[in-house]
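One chain of protein is taken out of this complex; the other chains stay put.
== chain A ==
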Amino acid sequence: MEIVDKLLNHSRLALSKAITAVENEYDDAVKIMTEIYPHTGNAYVIGITGPPGAGKSTLTDKLAKEYRKRGKTVGIVAIDPTSPYSGGAILGDRIRMMDLTADEGIFVRSMATRGSLGGLSQKAGDAVKLMDAFGMDVIIVETVGVGQSEVDIVKTADTTMVVVIPGMGDDIQAIKAGILEIGDLFTINKADREGTDKLNIEIEMMLELNPEHVGWRPPINRTIASKGEGIEAVVDSIEAHKAYLIDSGKLNDIRKKRIKNEVEAMLNDRVNRYIDKEVIQTQEFDDLVVKMQSREIEPYSVVDDIVGKVLK
C-alpha cells in the first residue's frame, strides 16, 4: 500500500493519516495494520499514568527532550477523555509539548477516549505500532489513570511509570488507588511542595507490603517537571528497568502477554460488535425485553438461547 510505503520511508504525513485511519476505523485500517505488523516490535514502550493535574504532560515533554539528548527518537501518544455528554473532547496535553514540534525526531499524537465500543486500548496500541514501524526508538503513552481502559493501556507498556503529587490525600488513598500497584517506577512530581517526604514514605510502605515486586523494587524519583529538575534520574531509572527486564528475560514475557491481551481485546471487540448488530439491535430482542418486563419469561434462559445460537 502506498501509505504504508510512505510511512516506512519516514513520511510524517503518512504516519498521521495512518493513525487517523485506525482511529476512525476507515476501511483500509486493517490492511494498513496487516502490512505494518512485520515492521513492529522494535520500539521501547513507556506508559505514564497518574491523577489529573499531576504533571504527566509536562513530564512527558521533558522526558522526550532528555531522550533526544541521548540520541533516541520519540513517539508520544497523549490520551485525554471524551465528554460523555457531548461526545466532544478538549485534548490539552499538546499545550505542554509545543516546543517539541520543531524536532523532526519527535511525533506527538493526541487521542480522545471516545466511546467504549472499538476499544481505546486497541486504537492506542495500533498508534504505538505505527510509530514503531515509522522508526521511533521510544514511545511514550500518556493517560489519566482513571478507568479500566486507561489502566489497560499503560499496563501493556514495557515500563509503566506512575506520577503522583503531594497533597492528594492520606495513605489510605495510596492503598486503595489501583494505579499504584501497576508502577514499575514512581515519580513524585511537584516535589518542592509540602508533603513530599510523607508521600515518599507512604509509597515506600505500600511497596513493602506488595509481594509482587520480587527482583525489581520500583524506585521513587522526585521531579519538578516545570523546571526540568530530576528528569535525568527518571530516564536513568527507566533505562535501569529496561536493563533488568532484558537481563531477567521478563521483557519477552511482557511482550508475549501484550500480544495475548491485544488479540483477546480484538476478539472481544469483534464478538461485541456482532452481538450488538445481530442481537441487541433487532426487533426480536425488543420483543423479548417486553416479555421479560411483564415476567412472561426470564432473562437467564434468554441468554442461554442467544449464546447457543451465536456460539454454535
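Please note the rule applied: contacts are C-beta pairs under 8 Å (C-beta built on N, C-alpha and C of every residue); 3 or more make two chains touch, one makes a residue touch a chain; residues count from 1.
The working rule: contacts and distances are computed from a predicted model.
Asker: Match the chain absent from this complex view to the correct UniProt protein name in "Branched-chain alpha-keto acid dehydrogenase", "Cytochrome aa3 subunit 2", "Putative aldouronate transport system permease protein" or "B12 binding domain protein".
Answerer: In UniProt, the chain that is not shown appears as "B12 binding domain protein".
Asker: Where the complex has a chain not shown, which of A:9, A:42 or A:101 is the residue touching it?
Answerer: From the options A:9, A:42 or A:101, the contact with the absent chain belongs to A:101.
Asker: For the chain that's not shown, point to the residue among A:74, A:112 or A:151 touching it.
Answerer: The missing chain is touched by A:112.
Asker: Tell me which stretches of chain A touch the chain missing from the display.
Answerer: 12-13, 16-17, 19-20, 24-26, 82-83, 85-92, 94-95, 98, 101-102, 107-110, 112, 114-115, 118
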